[in-house]
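In this view, the complex is presented without one of its protein chains, the others remaining in place.
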Amino acid sequence: MRLRRYFIHRLLQVLPVALIIIVINFLLIHLAPGDVSILLAGEDADPAYMAAVRERYGLDKSFFDQLIAYLGQILQGDLGISYRTREPVFDVLMERVPATLLLAGTSLVIAAVLGTWIGTAIARRPGSLADTVVATFSISLFSIPVFWLGLMLILFFAVQLRWLPSSGMISIGGPRDGFARIMDIVWHMILPVAALSTVWLGQYIRLARTSVAEVLSESYVTTARSIGFSEPYVLFHHGLRNALLPIVTVLGLELGLLLTGAVLTETVFSWPGLGRLIYEAILARDTPIIMGAFIVMSFTVMLASLATDIAYAALDPRVSL
Amino acid sequence: MLYKKSVLAAFLLTWPLSALAQTTLIVPQLDEARTLSPDPAADTGGYAPTSNIYSHLVVMDWGVVAGTPAYGDLAKTWDISPDGKVYTFHLRPNVKWHDGKPLTSADVKFTYDRMIEKKYPYAAFLRNVATIETPDDQTVVITLKSVDMSFVPMMAQAAGWTGKIYPQHLWKDQPGFDTGPYVNAPVGSGPFKFVRWDRGSSIELAANPDYFLGKPSIDRLIFRPIPDTNVARAEFDAEQYPHLPYDYAPPLAEVAALQADPSIQVTFTPSHYSRDIQLNTQREPFSNLKVREAIAAAIDRDAMSRLGFAGLWKPAIHANVDTQKQWINTDVRFPAFDKKRAEALLDEAGYPRGANGMRFAAKVTGPSYSDCKAINEVLVQQLRDVGIDAKLEQFDQSTWFRRMQEKNFDISCYFTRYGPDPDAYREHFGTGGQRNFMGYSNPQFDELGARAVTLTNEADRAKLYKEMQVMLIRDLPYINLFNEQKTSLARAKWTGFPLQESGYDKSVTWFGYFAVKPPGK
Partner (left out) sequence: MLAPRRLLTLLLQNPTSAASLFLVLFALAIAILAPFLGLPDPGQMAAKPYLPPGGEHWLGTDNFGRDVLSRVIWGTRVALLVAVGSAALSILVGVIAGSLAGYYGGWLDSVLSRTFDVFLLIPTFFLVLLIVALFGSSLTLVMIAIALTAWPRSARIMRSQVLSLKSRVYVQAALASGASSSQTIVKHIVPNGIGPIITDGTILMGLAILTEAGLSFLGLGDQNSVSWGRMIFEGQRQLRLAPWISIAPGVAMLILVASLNLLGDGINHALNPQMRSRGGAPRRRPTAAPPADESPRPVSPIIEVDNLRLTYSVGTRRIHAVDGVSFTLPRGASLGIVGESGCGKSSLGSALLQTIPNNADFTGGTVRFDGQSILRDGKPVSERGRLRIQALRWSRISTIFQSSMNALNPVTTIRKQMVAAYRLHRPKAGDAEATARVAEVFDLIGIPRHRMNAYPHQLSGGMRQRTMIALSLILEPDLVIADEPTTALDMLIQDQILAEIDKLRRRLNLTLILVSHDMGAVAETCEMVAVMYAGRIVEMAPTAVIFGNPSHPYTRALIDALPSLRGPMKTLATLPGEAFQPTETIVGCRFAPRCRHATDLCRTEAPPSVALSSGHTAECHYARAFAAEPLREHA
């Protein structure tokens, strides 16, 4: 009940953001050089299709009517038609979502768990040499251009050593189902996941270190120590438990940055996800796909921030709902 | 269904042994098919599967580069009336559709009539047709409105894309070739039968045992959309398929290493296209012949080939390509590389070097082919060397094409066609020609072109085309640079791939896999 009211409240706050994202999109198409109908239908579209697109977006109506029509369509989940495949953009995007989720999710879990663990461990010794070294290291990690790291991994592990596949998600003509297929995918995932999680790792180390160190200076940690709890207990039950909240919040906020990394990584490794789709769409100037991807990404980030807020509310009894 | 799957699985597990009776060929292709009905609209992803399912009246494959502009597919032979207007095609006997029904001249007429009626793309190649008659089941007589020597070659080339013959008995009740149950479950008369289509993953065909040229050596033919060059290359390296089509060509600098590998065949296939640059003759300063001459003299094709193509592309110095042997005028050639002369010409033309060392600005654009990109990179440098302030201006393919049509460009990389019939010159350089983006207009040239296409004697035709080449090299609306060349890879001992010589005149279209033979067959 409490959560539901909070959810609705937050949803109402987020809706204007959704609206603004759509309006930005709309304005960009109309401000861009070139005919809107060509942007949306593609250069080589036949006149009948072009007419259909004009009709669909109401391109002969007034600017304001067009905006309303556009808003209506997007809110119904209609993101237009890809002019490369002539399929609805929404379907094309959704088809690619699982692969991206698999790659980004796995990398996120690895980076978050490992990074939080290292960050927590290092938070015990703020200002020490180890702290300085880890801080420098983690900053260096997220300064690596992820696509370049991917290339270097391919160069070393796929081209030189020939240990791992360099691209794709499955072997052509590989096992079609069962455990063998899962292993095949895992095999292909190793390099992209390594690239992506390495770059993210730095963020998490830094975040966990700051948050845990902050919590460790709280009074209840002193209480716990006075009670006689062992240091690891204090660190994980009090330090980490309380630090998780800011960590989760920042996570939600930085999802956009994470998705950027995912897109570039997918491009390098030809991973058949959203990122790769965006890359292909750029090559083919499939504007509806690029716009649709922007909207879907924005909405994802928005919903993620909403979800983290809700999670925060559920985790932290102090949040007044 | 289950049976098929298990056969396939069993095959996949034991494939490297290749001792099994079943032979599967997996072919990667860049695009996924939109539909499996090829005639109504262009569909790059659909050409390969449908070319192996359907047959054509006449056809052309990579044999064109060895001098075969067209050969018969359903037509065993054809005669041309002395006045050059009436074409009589004699169909092969006993040709059957995949459903067992006989294929007759009525099917051909039905297909062509509908194409014309519906204005399908192939209609463009039938525009000169006056009547189509079917005196008997084995004969098609096509009468042209006027003599056109390019009729059969052009029909043969376009057949590979949108000129398949459809079965009348299945389609006559459909309003068009884009509706009905057979759009994505095609019934053809070609070497392979349609089996199934897993959208996004594969199109599977099986050998047609009753094919009129005999059962193909490949039992199962699978097309997979692999939009990614890296993936295709990695899979080829991992021996997932024995053939890497030219769309996925490796960087040419790697060829030396590949050629050293005894398990790989590297095939270079010339084509009837060139790589060249078009100059916008309607725009200053490219309207000035001296400037165009200077640009021609500023280009060092050898350096370009070395830098852009690891020295593997052959410079084209005539207004034609090497594969069109009988049509080339080898007496005239484009200006040779001479930097000093180029500079002198530019000075003469009234464009001395300015304070920054540059004479005038030029935007260099081109289609998004990797070879054109390489040419442009080098071209910009070579032009800058003579004081032309050249800058790259790359667009996506369709934007580029629109700008070309609008004549909104300075210099563009281009791919001029010279075959399968030399009438192609008119399309590229004739006044108002469809692909004459340069704005070149020469009444004399137009007159020669119009006459040449009506001459039935090849030697007489060649004379006129050679004269036209002299004009082109004199006026320089374009500068020829290279013979286009495709690079494809195949595993050792496989033969008959369309780009291999062993596949010439046997492949049935550019995309045909009928002639492919695995090692030991």
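Here the chain labels run A and B in written order, and each chain numbers its own residues starting at 1.
Note that contacts are C-beta pairs under 8 Å (C-beta built on N, C-alpha and C of every residue); 3 or more make two chains touch, one makes a residue touch a chain.
Remember, predicted model here, so these are calculated numbers, not experimental data.
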Next on the checklist: One chain is left out of this view; which of A:I74, A:I118, A:V193 or A:M291 touches it in the full complex?
Outcome noted: A:M291
Checklist outcome for this item: Missing-chain contact among A:I81, A:A112, A:I154 or A:A195 belongs to A:I154
Next on the checklist: Contact with the hidden chain only, please: which subunit A residues?
Outcome noted: 14, 16-17, 20-21, 24-25, 28-29, 31-33, 39, 123-127, 131-132, 135-136, 139-140, 142-145, 147-149, 151-152, 154-155, 159, 212-220, 222-229, 231, 234-235, 237-238, 241-242, 245, 253, 255-257, 259-260, 263-264, 267-268, 278-279, 282-283, 285, 287, 290-291, 293-294, 297-298, 301-302, 305, 315-318
Checklist entry - Where does subunit B touch the missing chain, residue by residue? => result 251, 253-254, 257, 303, 306-308, 310, 377-378, 380-381, 384, 391-394
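Just so it is clear, only the chains that are shown with their structure count from here on.
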Checklist entry - How many Å are there between the centre of subunit A and the centre of subunit B, using C-alpha atoms for each centre? => result 42
Checklist outcome for this item: The subunit B residues in contact with subunit A across the complex are 5, 9, 12, 15, 26, 28, 32, 34, 41, 200, 224, 226-228, 230-231, 234-235, 238, 240-241, 368, 396-399, 401-402
Checklist entry - Any idea which subunit A residues touch subunit B in the complex? => result 42-44, 46, 85-86, 95, 158, 165-168, 171-173, 176, 270, 276, 280, 283-285
